[in-house]
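Just one protein chain is left out here, and the rest sit where they should.
Let's turn to chain A:
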Amino acid sequence: MPQENTSASDEMATNPVPRPTMMKLPNETLFHIADYLDECDLAALCRVNRRLAVVTPVLWNKLFDNPSRCKEVLLWAVEVGEHRILQCLLERGVDPNFFYLSSLLRSRLMDVLSAQGRRGMLKPRTDRTLAAESFRSEYCRSSRMRARTHLEREQEGNWDIRFPLERIWDDLPRYIYFPAFAPQLFRLADDLEDPRGFWTWTPLHVAVQRGDDAAVRMLLQHGADINAQCSGLCDCAFPDLAQEDNPDMSVTPSQFRPFWTPLHVAICSGHEPVAELLMSSGASERVGSLVRQPSPLQRKGRLDITALQSAAWLGSVGMCKVFLDKLTSGPVTSQFGNHCLTDRHDRTALLYAAASGNIQTVGKLLLKGGASLLSHYQTHYLRNLTPDQDDKPPLILISDPVRLLCMQYRYDDARWLLNHCRPLSDYTIGSHVLHYTRYLAALCFLRPRAVCNPSSLRVQQDRLFSLTPHDLSRQAREKNKLQEIKESEPHRLSLAKRLLDLGADPNRAEVTEQSTMPIFPPRPSTTFLLMRTPLQLAASCGFAKMVKLLVTRGANPDLIVGQRRAELSELPLMLAVKQALFPGGNIETVQELLKAGASLDDRGDQSVLRVLYNMKPRKSPYGVLGDDWSDWQDWLRIVEMFLSHGAAARTSEGNWQKLLVSGCIPGNLRYCEMLEKARPVSNLSPETRVRMLRTALREMTKRQGASTQDTEMVRWVLRRSLDAQGRLLIPTDILREAQQQAYHHRLNRIFDVIGDFLTQTEAPCVSDLDRQSLVSLLRV
């Protein structure tokens, strides 16, 4: 015993006795102490540390009696599930319709942060800041925002430009240090400091989010707005079905904010009983809206997306079943299960299911419930469409699920849907050919993949944060897109074969978005609709294999449709040439079309060769490039191809002469030689020869100083004005005049060339009248 005692005392001596502190007091004693304290002292005590934060309920009890603070207590009661206090407050007449921020935000934020391993990191990483900065400066659309960015940068003199999320970052110490439900963390939306305050939701939203039936019922009984719109509690991004994979477009919480009603929150948190309760209490079947650049006053938008669409978008089969059952069992007026309802862009629930990749689960269910592939408006449009009318406005882009799946590169889903729908004859209007051709057109058009990830705003933001500034650059993204498009080609071909087997008509015109350069699509605002056949589309995208397939399946290579049907430049062949001359273009398409026997004849006064000449790549006036720059080489190759397929012989005499006159400008010697080889120029009239000379000289005088004097071209033109015996076919005066012009413009070498030529040749005899008219021709 004594030994034990000594050892115990030794231990006491070596280890300092732990200091008795208030932390070790039992809860009831802490509450007892707290009872004696006032509100502000309690608030301070709550913040000392986590242990002492247990006295928070006492604080709430104190606030409970204060009419100006009882809203905060109401929120707390909803968040924690204190039904008794909630009931008591509501019976006292506290209005549950207010927006607020709460510690819920904190806990959620902390969860996200800890999941990402960023906890405790108070300053964002440098590369993320850089990414943010480059995003801001490069991609901010609104000039006001850009100006503000610059202003901020100037003022602060550093790179500390922050995102909304990062602003919270700066507040993080507050959230970490004071984990209590301290009222300070509640900021009622009425006195939001940040006008773009992102988190606005009502007690009802929180109750729904917790799946708290009783609280929801209580709040509804006491007049909570069942269609209140919140932002930020539910993290769902508003679906944008026409989106391309564009990281800079994905982070726009400050410009576009989705607002959701409690019913949507029930859907996305999967509380089916609560959803049913809300529906039976008269919730609107429209659950969400998108507000562009919201101001603090504008906290509501027009409700747009429906409950069924929302469920389909989130891919929850159970919730869809709930809604569809509502249609069959409920009163006739119930709209919840109505799959015909569309949003303002005329999109059905089935389309949403397709966009989010849930076509085989939710989509199947919807189809079983009688959903149609087309919306009412589209059906109406197609019914009123007559063959003569098809290029008159209004053109609409009929986007049904199969087409959307093709745009998203989900070919397996598209195939499944095709097989699934065929026996059901889901199209209420038109033959199958009509629709299959539309899909074919979508396949021919090599667009970048449309991305409709049902990911949350926060996920998208984090995606941006994980990118480096280099990833954000346009080139980096285009490279990936090109590769992706390339990889999709075999799938496109196989699906196109299937569609052609099913009876798609490759000669039918389809509405598409105008985009001559699929690789660099113009801004969405500048796209417009026009009619094109699948072959035109494939040619304009440089999709050689598809062109080959379509031609073998009976596509007419000379068919032009749409408003511009009189223009030769709309020929598939010319579209292919245009595409081939872009950087990264594909000459194979031109070869395929020529091999398929595309017509090279004139139409009216237009000639294929002249259209081709107009597509000649232009030299930059600043860079001095040789004859062998790649665009030029490509163009010459194409010209050679055309000529070898007999384009020269098919051109009319008038067009041929015009072509020669316009063609003999300096630097075009190889082109002119090719033309001459394809069709002899011996039988040209003197007027044409004079015009050729004029073109050569005029172009030379225009370019004086900018480029070298092309004596070879002038020699070639002069030689063409001789006949077989070496005599001049045009008056000597004209050459004298030309020589003078060259002298006047200080083109010394041209002057010499013409002088040499004059001494070597013999003048013809031409009447005075002709001579005068020819001289005047030169001067014009």
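Methods note: contacts are C-beta pairs under 8 Å (C-beta built on N, C-alpha and C of every residue); 3 or more make two chains touch, one makes a residue touch a chain; residues count from 1.
Criterion: contacts and distances are computed from a predicted model.
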UniProt protein name of the chain not shown, from "SKP1-like protein", "COI1 F-box domain-containing protein", "Sodium channel epithelial 1 subunit gamma" or "E3 ubiquitin ligase complex SCF subunit": "E3 ubiquitin ligase complex SCF subunit"
Touch with the omitted chain, as defined above, among A:Leu37, A:Leu493, A:Val511 or A:Leu758: A:Leu37
Interface with the undisplayed chain - residues on chain A: 5, 19-26, 29, 32-41, 43-45, 47-50, 52, 61, 64, 84, 173-174, 176-177, 183-184
